[in-house]
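Missing here is one protein chain; the remaining ones are kept as they sit in the complex.
The first chain written gets the first letter, and so on, giving A, B and C; residue counts start at 1 in each chain.
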Amino acid sequence: MKPNLTVEIGSILLKNPVMTASGTFGYGQEFADYLDLNCLGGIITKGLSLKPRAGNPTPRIVETCGGMLNAIGLQNVGIDEFIEKKVPYYRTIDTRVIANFFGTTVEEYAELAGRLDAIPEVAGMEVNISCPNVKQGGIVFGTDPAAAAAVVTAVRERTTKPVIVKLSPNVTDIVAMALACQEAGADALSVINTITAMAIDLKTRRPVLANITGGLSGPAIKPIALRMVWQVSRAVKIPVIGIGGIMTATDALEFLLAGATAVQVGTASFLDPGTAGRIVQEMEEYLVSEGISDVRELIGALKV
Amino acid sequence: MKPNLTVEIGSILLKNPVMTASGTFGYGQEFADYLDLNCLGGIITKGLSLKPRAGNPTPRIVETCGGMLNAIGLQNVGIDEFIEKKVPYYRTIDTRVIANFFGTTVEEYAELAGRLDAIPEVAGMEVNISCPNVKQGGIVFGTDPAAAAAVVTAVRERTTKPVIVKLSPNVTDIVAMALACQEAGADALSVINTITAMAIDLKTRRPVLANITGGLSGPAIKPIALRMVWQVSRAVKIPVIGIGGIMTATDALEFLLAGATAVQVGTASFLDPGTAGRIVQEMEEYLVSEGISDVRELIGALKV
Amino acid sequence: MQFKSLVISNVELSPGYWRMRMTAPPPFAGSRPGQFLMIKVTEGADPLLRRPFGIFDTGTFVTQFTDCGSQTFLEILYKVVGKGTAMLAALHDGDRLDILGPLGRGFTPGDPAGEKILVGGGIGLAPLYFLARELVGTSRVRLFAGGRSREDILCITEFERLGVETYVATDDGSLGDRGFVTQVLEKHLLSAKDATIFACGPMPMLQATAEIARRHNVPCQVSLEAFMACGMGACLGCVVKGKEHRDDHPDYRCVCKEGPVFDHCDLLWEKGEGGNS
Partner (left out) sequence: MQFKSLVISNVELSPGYWRMRMTAPPPFAGSRPGQFLMIKVTEGADPLLRRPFGIFDTGTFVTQFTDCGSQTFLEILYKVVGKGTAMLAALHDGDRLDILGPLGRGFTPGDPAGEKILVGGGIGLAPLYFLARELVGTSRVRLFAGGRSREDILCITEFERLGVETYVATDDGSLGDRGFVTQVLEKHLLSAKDATIFACGPMPMLQATAEIARRHNVPCQVSLEAFMACGMGACLGCVVKGKEHRDDHPDYRCVCKEGPVFDHCDLLWEKGEGGNS
């Protein structure tokens, strides 16, 4: 018998727990040649802002041991072009599209939430709070529970769609961040975004990235992400989406055991554009071979 | 001409900037068959406590992508056996021995500092503050600036030897931690200790480590460590010792550029016990081939 | 396309320069000169990312196995510069690789009547051979090849065998003229009729070539390199500044998807740091 793979993130029913992470899967269409998008649990878009954004100067990426740094600088087409050029495609595919977005003030977040709420093709929204709050002198929303809560509250007021907050790992106490977001009305949490890091070129004596620092992703960070998913999911009542270095179905299942209801595949899609599709298939094969009738049995099933 | 490789950490003059990291080089003697200990800038001992400590149950280590987790649990022989059995060996070698130590109360830290101060073979001490403060309900000294400062102040009162504080990377703002320690009288800072992380065994559905979580080390964390060394060294006046994933002389030199005055080699000594010695040699070769007469020219020489 | 490929041969042509032939699926024969591949050099995670390589050649051969008929192959020409290329150089016939490609936009041949001028610096020759093979059928083709030393000038005989006239310049004068290949190019350009330039090589060479093309008002296509993670327009890591780029009006283009071949007029050529150069 075919096992149940569906899971729920707030009111969004996903076909299966496997989504693609923001910024690593373009707007989805780019990957249509490499896998059947309809087999995915969901697609998270590249992070959107009110206005198009140029992003950072180059070099923007560099490889590290078991990972990569990126300082793309949130280059994106902006919400208007997104609606005009990218959204129509979503009518042709059968998977949940979740829009990732960010602002530099609470008001920008709120306005974007309102815009996204009006797009029927968008099933929910993922709020990236790893951005500096320009109004408050650059303090990062994602490292201050009160600032994060303010963003979530404002977003919550503008939409009835599920609001997923994506947490930054660059904090002492990720559980405090998680609780603040839950309290402020988040329907789910994505854990984790990239870890701030740096690479240096000895020959030029310069940082490799034009932006000096960048975000570390890839299998190198998986153990850190697993730890944070475990900590957060034990502390909150809302679903947690596990992200960080997932390359295989085994990795994805480990995140479910740690407490994640769903996962997102990021950097691995660069190495193999079909990764997320393969993980869906292998996850199903695993359930069948283990005689597990419902993937939800695994969520948080870690024995400690 | 032979370039100058000496650097100073507080009042300690190191032959060269390359030391071995606490917990990865035993008490030093274990490696005597594999490299000439006298060629090292310094040796940091396994972390010492007042009483011998059993450490954690097994499994205590697990490999991850580009790194490893350890939850040794600070197993050590205790200060008395250290003095009796390990210290005499240090009279036979010509390098700086720095004692790493930890306590679970401020008083324990202070008492250990006093004990270590009395050992002539110990050139300085490295204070590991990544331990739970048992008196204050397990809050970790290493993530709270005030608690860290209290430890450093107490240690400072008991010794005239250089006090190096080893910072935890598991914080939102490592610069705040660094400044608090500098303020409290630290002579130098070691950056970074391991990052809290986790591994799960899908087959058993259990954490791989008996302790559930462990500390991530190895090349996977190098970019995070480099970023933190860069941030801290720009903010403080005291020397910074760079630690995290150093495998080669190139890695070590990158840490110097980022602002480190010296470095410590950790996990790499497991892969190749002679790593630290090879780095010293290759660092000298690099200086010669680049025509750099003094390694100190590279410290903080990153062009940003 | 994503496919598993078997190494057919892997030969060192000159110290540090290798030529590898591997199997490809039949549709690969339709790839364009200037397009590239993303190769995963190991199944493991070190190195993690794929490595980009131009297509040096592609075609079919008849196998000795009766049932197989003809086999499509592809070739790359590569220089060992780091970990990934060193691992490539250690591969043997029969070893397997995972390849994405053909990717990106290749060269546009343009009007067959005009003369075609290829400018290659060092390993930048790699994509030009496949291009030359296409162009020689209809046009006069000249190659200007530059490099540090004679060991860095590759496959000249192969080009000549196609009927390409070749000019060589090396920094140390150990082969051809001493100096920059762009100096040689500029001398000969005067005699060229309705020329189009196709260039691939290090950024300073491309910049000089574009400058010459601008001065002589000659169309010029350049093939760029950039750090790449995905090779398919998803990561936005590989961008270069387009001609309309200003700080308040960004015009970034993906080398992997909108390139790697660009018309030199479409790019912003800046002097010094921080720009495309």
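Observations
Methods note: a residue touches a chain if its C-beta (ideal position, glycine included) is under 8 Å from a C-beta of that chain, and two chains touch if they have at least 3 such contacts.
The model shown is predicted, which means the values in this text are computed figures rather than measured ones.
Looking at the complete complex, one finds that the omitted chain is in touch with A, B, C.
Within the whole complex, the absent chain has one touching residue among C:46, C:151, C:177 or C:251, and that is C:46. Interface note: of B:3, B:59 or B:185, the residue touching the hidden chain in the full complex is B:59.
Although one chain is hidden here, its contacts on chain C can still be listed: residues 42, 44-47, 83, 87.
Think of the hidden chain as still there; on chain B it touches residues 23-26, 30-31, 33-34, 46, 52-55, 57-63, 65-68, 70, 72, 75, 210, 218-219, 247, 267, 269-274. Mapped onto chain A, the interface with the missing chain covers residues 65-66.
Here is the rule we use: only the chains that are shown with their structure count from here on.
Taking each chain's centre as the mean of its C-alpha atoms, the one that lies farthest from the centre of chain C is B. With centres set at the average Cα position, the gap from chain A to chain C is 36 Å. Within chain A, the positions touching two or more other chains are listed as 65-67, 218-219.
Multi-chain contact residues of chain C, defined as those touching 2 or more other chains: 45-46.
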